[in-house]
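With one protein chain held back, the other chains of the complex are shown just where they sit.
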Amino acid sequence: MNALLHSAVAIMTPLLLAAMGGLFTELSGMLNIALEGLMLMGAFSSIVFTYLSGSMIWGVLLGIVATMLLATLLAVVTLNLKSNVFITGLATNLLASGLTIVLSFRLFGNKGVVVFDRIGSLPRWDIPLVSDIPVLGAMISGHSPFVYLSWVLLALSSWVLYKTPFGLRLRAAGLHEKTLVSLGLSPSAYRFIAFLVSAFACAIAGAVLTLNLGAFVPNITSGKGWIALVVIFLGQKKPLGLLGASLVFGFADAFSNYAQGAWNVPADFILAIPYLFTLLAMVIVSIHADWKERIKR
Amino acid sequence: MNIRKMLVTILVASMVCSFGSLAAAGMTEQASQEEKPLSVLVYITGVVAGSPPYTALAEGANQFAAEHPNVKVKIYEAGFNQAEWEEQLTSLVATGEYDIVLGSNPSLPEIAVRVGSKFPKQKFVITDAFLEGNSQIRTYLYNQYEQSLYLGYLAGLVTVSDMPYANKALKVGFIAAQEYPLLNKHMVPGFLAGARMINPAIELDFRVVGNWFDANKAADLASSMRAAGVDVFAVIAGGAAQGLFRVAQQQGAYIVYHNDNEYKAAPSHVVGCGSMEQRKLVMEVLSDVLSGSVAYGTASIVGVKEGYLGFHFDDPAYVRNLPQDIRDKFEAFMQEVREGRVSYTLPPL
Amino acid sequence: MSDTAVTMHDIVKTYRETGRCANDHVDLTVGRGEILCLAGENGAGKTTLMKVLYGMEKPESGTITVMGKRVKIDSPLDANRLGIGMVHQHFMLVDEYTVAQNVILGREPMHNRFTIDADAAKRLVDEVIHAHGFSIDPSARVGSLTVGQKQQVEIVKMLYRDVDILILDEPTAVLTEQETASLFGTLRTLRDTGKSLILITHKLHEIKAISDRVAIMRQGRMVGHYETASVDERELAGLMMGKSFSPAIGKTPYGRKQETVLRFAQVSVVRRNQGRPMLKDVSFVARTGEILGFAGVGGNGLGELESVLAGTLPISGGTITHRGQDISKSDAHRLRERGLAYVPSDRLKVGSALEASVSENLIIAARKRFSRHGMMRGKHIMQHARTLIDTYSVQGTADMPIGTLSGGNIQKVILAREIAQYRDYIVFSEPTWGLDIASSKFVHTQMIALRDAGASVLLLSSNLDEILSLSDRVLIFSRGSIVAELEGERLHTVTKEEMGAYMLGMHVREAAHE
Partner (left out) sequence: MNDRMDRRWKRFLGVPRSALGSLVILFIALAAVFLLSFLLSKTPARTLRYFFIGPLQNTYYLGNMLNTSIPLIFSALGVSLAMRAGSFNLGGEGQLYGGAFIATVSAVAMAGWGIAGVICAIVLGAVTGGVMAAFSGYLRMKWQTNELITTFLLSNAVSLVVGYLIAGPFMDPATNLIATRKIPESFRFSRILEPSNLSSALVMALVMTVVVHLYLYRTKSGYELRMYGLNPRFARYGGINSGSYLVLPMFLSGALYGLGGAMAIFGTYYACMKDFSVGMGWNALAVALIARFRPVAIIPAALFFAYIESGARNAMLHSDVTFEIASIVQSVVFFLVTSSVLQRIGTKRERG
């Protein structure tokens, strides 16, 4: 059980990060389906830069810059050329998957797995006092720094969204665009920044995937960006909700990993568990929300 | 208004020009083909990168072309969607440009039969597949049951040993990207049978990633399996295998690897690598093609005895990673396999 | 320095989408410390002119002088910087935010370099609220406020920005009598502190009541500036409409009483997560041949009553009968089949599908009549649409998307549809919100004609003039309950102040219903 919870937290981290990024665009009024592509770009560029610079910190920072460049393209086409955000999101995903392979070939002469021997494993941090707490300790202690970074960023994004002028205006752009216009503020500007923020978070989410392995595998994100989108909705577009929703998915996934060994059921059925479990959670959440709004009869 | 009309005219004119120049470029190119060399199509049912058999296939063909100036090779990657393979192969064959199609996939013969029926002159040589009796097709089937058998035997030796990362549990693991017939019918049963030759009580923990690239999922699976008592892993998962390599290094576990030398992927944890002489086979096939001695219509099953499957004994990591007694036992077993003294029934595909 | 606050000169603005010239070489001057009414019919170009002044529209040519200085106003930020503020007709408020958050949005008081000082925000907003005698709670969620309170938030938002020149676009369109009176009080106080106010309106008595001067526009042109004292209502109407006009509505006295059509008995609506019922023990009957008026301040149950009548809000208790049959559990679909006709208060969000054509909008409730074996009868539909467009002189064609019509014409289409649909009762909710004099009069005439033809007309309105001049019987709502029923002589003698007292729940019910 402890191992399961520990693993759930590890699995949820990239989802939580990407969902956090997506939350900014979502709150600004844009459905961002490019999370997958941004994550892939981040995964590739951060490990490449880590390899080239020899420092994980520089690598991730430069990876963020590269991912933001892609997001800038997405934002310019969507906001300035006024293209449909869904199509441009799809285009971004296509571009990221093609571009990472082409670049990988240009840089390393290899279109497949690129292993970076020089990159060691991520450190595991044991949290002194917390690790002694029975269940919780096993769950939240002993993870890579990225896990704790994701929580710090979650707190930070919660602060940015709810305590700063930027957050107040960003959310207003999503809630009632015309209000911002009437005050002489540009909703597009806030959406632009939201795209950059989601690139920032997705880049880190991607970095988690590759730096954890010390290798880049084409398509390594394998649908996590879409799950992140689900997490945003399941989490009711609130930072704490994201934490809960990504934990639900992380737990379902960890459980399915465990179940493959324990149950004599075809693997594909078990692989479907996370989706069905999340679907169930989604329905329960909406039943609850709906019940509150009902008229007594 | 005038400016708009002008813009339209310019746009249309420039498009017409560009199309024209394109067509012209195409013409000149076609005209330059005079003497027809042997043209080989290497048809990859997937992508080359990340797949040792496909890499060997492509490299073997390229190497052969480098040695024979009148041989031209085109590598075509058809992607993972098997529903599209036939149409793409048909398109390629329809050009009439290729004297021979090389491929490596169990399902390729039936596609080749259908494509071949439309183009009766087209010849195919397919490895990793089995089909007899079609005069356009020559197949070679690697005996993957056999390779899995001896890799399983090695895994069994390791799991009952007292090597540093081996535990008491009699459990070996197999991580696959996806389930497919060759895997389910030859590789997994072969692996388990090999391990049970050491101790019939050995159990196999078989798990599936769901795709060929989610290395992090593979890593999670590997951790979970390790926690369940698995200490030796086999893996057929393409890029996702990276996850297993990482977990083995971080948490301590052993790996036996199919088809390729991957000792370096997780130094001191990969204890054995099987070999598949795809490159050698391809080059032999191509020289047969040049000399016109290909026995179309026949199929061969090739394994250790024939010299197309083997084991990378020569890598220093093998000696370094395994204690003497295990190596002795394993090498003795391999000798029996080589001499055909190990009896097993090859399950039908 | 002169005593002119704003001079707009030779403003030309053409809308690109329609090619319509909204402002055709318009001049405007506003004095310091005066209330100027900018009057004109719908579509005269008033709002456009003010949006130019507020930096939301770019004119093709023309100059603007503020406090004696030539200025260029490219955005509302520029306008705010120059001390110009604007309260829009459709509120520019984020319902999910608190009053304080809405007010400070875009000009947040800071705790440090990054964090909003929420306490300071509340304090500053509270200061503005108190300084001008408003009555709103800075930490209340805007979505829960009444329309009048929302407007106060809009004004506070501008005052918080220290504006000297305040533009209000049809501020009274959705206000009750009390709210209008208190708004006017506020505006006068503001004027006395030296601020200049520009009110866009087309209500004649309001012009007379509040303004010092009036500028009248007609069809994109400025007719002229007048001292309010020097023109009477009839002259104003003439200037606005370009012909002489009588604002009074003719109405035959209420006579026959006929059979009961609709009966509400102890109807209540309670939402699970709310303590206070939205409607509580509402009982009344509606009869043929009369206009039954419902009056109330926003948030006191008229909105819910409208939804219950429309069949879109289920009731928690009580019964509703129509011609003796229980319709308590009937949804909109069933009610429509029974002949419900209903002109909703929200014409754009409820009453029409803006992207659908006029003809498609016209058949929504009667679609069965225009289809055979599930197929639509295109020719009949077009014929029907053309007839109605002619009868109601709608400015537009049958296949235009209804969203491209003007507000008044959209209301005409809705009216045409519902009158064609009605069988024995028809509900009007705020039928003249935002309509100009001519259109309002048209609506009122139609209602009276319906009554005279024997319909049971239910009129829900926050406009007391409308209620009092049209209704044969009036029910007053406060906090979800009926607090008074006025009929006959009482209806002629009641004052607006008394009505207001009922509506604010200060009087208890005096006339029992049947």
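To keep things simple, chains are lettered A, B and C as they appear, and every chain counts its residues starting from 1.
The working rule: a residue touches a chain if its C-beta (ideal position, glycine included) is under 8 Å from a C-beta of that chain, and two chains touch if they have at least 3 such contacts.
Fair warning: this is a prediction, and the values are worked out from it, not measured in the lab.
Engineer: When the whole complex is taken into account, which chains on show are touched by the absent chain?
Structural biologist: A, B, C
Engineer: Among A:35, A:48, A:101 or A:248, single out the residue that touches the unshown chain.
Structural biologist: Considering all chains, including the one not shown, the answer is A:101.
Engineer: Just name the one of C:223, C:241, C:350 or C:382 that touches the chain not displayed here.
Structural biologist: Within the whole complex, the residue contacting the unshown chain is C:350.
Engineer: I'm checking contacts with the chain that's been left out. Which of A:52, A:107, A:152 or A:289 qualifies?
Structural biologist: A:289
Engineer: Touching residues of chain A against the unshown chain: what are they?
Structural biologist: Missing-chain contacts on chain A: residues 73, 77, 80-84, 86-88, 90-92, 94-95, 97-99, 101-102, 111, 223, 226, 229-230, 233-234, 266-269, 271-272, 275-276, 278-279, 282-283, 286-287, 289-290.
Engineer: Need a quick check: the contact residues on chain C for the chain that isn't drawn.
Structural biologist: Here the touching residues of chain C are 14, 16, 19, 60-61, 310-312, 331-337, 340, 342, 344, 349-356, 360, 363-365, 367-368, 371, 374-376, 378.
Engineer: Kindly note down the residues of chain B that lie in touch with the hidden chain.
Structural biologist: Where chain B meets the chain not shown: residues 4, 7-8, 11-12, 14-15, 18-19, 21-23, 25-26, 29, 47, 76-77, 79-84, 87-88, 90-92, 94-95, 105-107, 109-111, 118, 129, 179-182, 210, 349.
Heads up, the rule we're going with is that only the chains that are shown with their structure count from here on.
Engineer: Let me have the rounded angstrom distance from the C-alpha centre of chain A over to the C-alpha centre of chain B, please.
Structural biologist: For chain A versus chain B, the centre distance works out to 33 Å.
Engineer: Rounded to a whole Å, what is the gap between the Cα centroids of chain A and chain C?
Structural biologist: Comparing mean C-alpha positions, chain C is 45 Å from chain A.
Engineer: Distance from the CA centroid of chain B to that of chain C, rounded to the nearest Å?
Structural biologist: Chain B and chain C have C-alpha centres separated by 73 Å.
Engineer: Where on chain A is chain B touching in the complex?
Structural biologist: Touching chain B from chain A are residues 3, 7, 10-11, 14, 110-113, 115, 121, 209, 212-215, 217-220, 222, 253-254, 257-258, 260-262, 267-268, 271.
Engineer: If you look only at chain A, which of its residues touch chain C in the complex?
Structural biologist: Chain A residues touching chain C: 159, 163-165, 168-169, 171-172, 175-176, 178-185, 291-297.
Engineer: Quick check on the complex: what are the chain C residues that touch chain A?
Structural biologist: Residues in contact with chain A: 55-56, 75-80, 86, 88, 90, 92-97, 101-102, 104-106, 108, 110, 114-116, 118, 269-273, 313-316.
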